[in-house]
Structure formats: C-alpha cells, structure tokens
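All protein chains but one are shown at their positions in the complex.
== chain A ==
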Amino acid sequence: MHTEIPLSEAAVGQSVRITRLDLTGTMRRRLLDLGFVPGAEVYVLQKSPLGDPVAFRVSHTTIALRKEESSRIFGEVKGGNKL
C-alpha cells in the first residue's frame, strides 16, 4: 500500500507525498528550497512532448524537473489511484 516510488514514475494527474530525497549537496539544497521537502505534496501537472522534463506543482508553484533529479525524489502516491 505505502510503496515508495520515484517522482519520475508518477503519472500525470497523480499526487505524491514526498518521503525522502536521494540527493546530496547543492542539488539537494536547491530542491529543498523549491519546496520538495519530505511531507510536501507534489502534483504531476504535465509531461513535455518528449517525456522529459516533467512539470510538477509544489507549494503553489509549477516547477519542471528532469528525470535526472525527479528519479531521486521518492514519495507515496496519494488518493489510492494506484493498482
């Protein structure tokens, strides 16, 4: 039920509650500053035509991340729309 998935694998329209960031240094700091903190809810807004980057809505702001980063942010899918 409470399976952790990387943000990069969430589908458009899904909400994910962040559990952890598998990143260090400046990039970790940066993402935390942008609102990707444990406990925060992230909504997957849309994917770009080639599938990368993906636009996320976090703390009332839209932020696009590349797979490079989003694959290292983990969370649980909310709302039970998961099989």
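Methods note: a contact is a pair of C-beta atoms (placed from the backbone, for glycine too) under 8 Å apart; a residue touches a chain by one contact, two chains touch by 3 or more; residues count from 1.
To be clear about the criterion, contacts and distances are computed from a predicted model.
The listed choices are "Outer membrane lipid asymmetry maintenance protein MlaD", "Iron transporter FeoB", "LPXTG-motif cell wall anchor domain-containing protein" or "Cytochrome c-type protein"; the UniProt protein name belonging to the chain that is not shown reads "Iron transporter FeoB". Within the whole complex, the absent chain has one touching residue among A:Pro6, A:Gly35 or A:Pro53, and that is A:Gly35. Considering the complete assembly, chain A touches the hidden chain via residues 26, 29-30, 33-35, 59-61.
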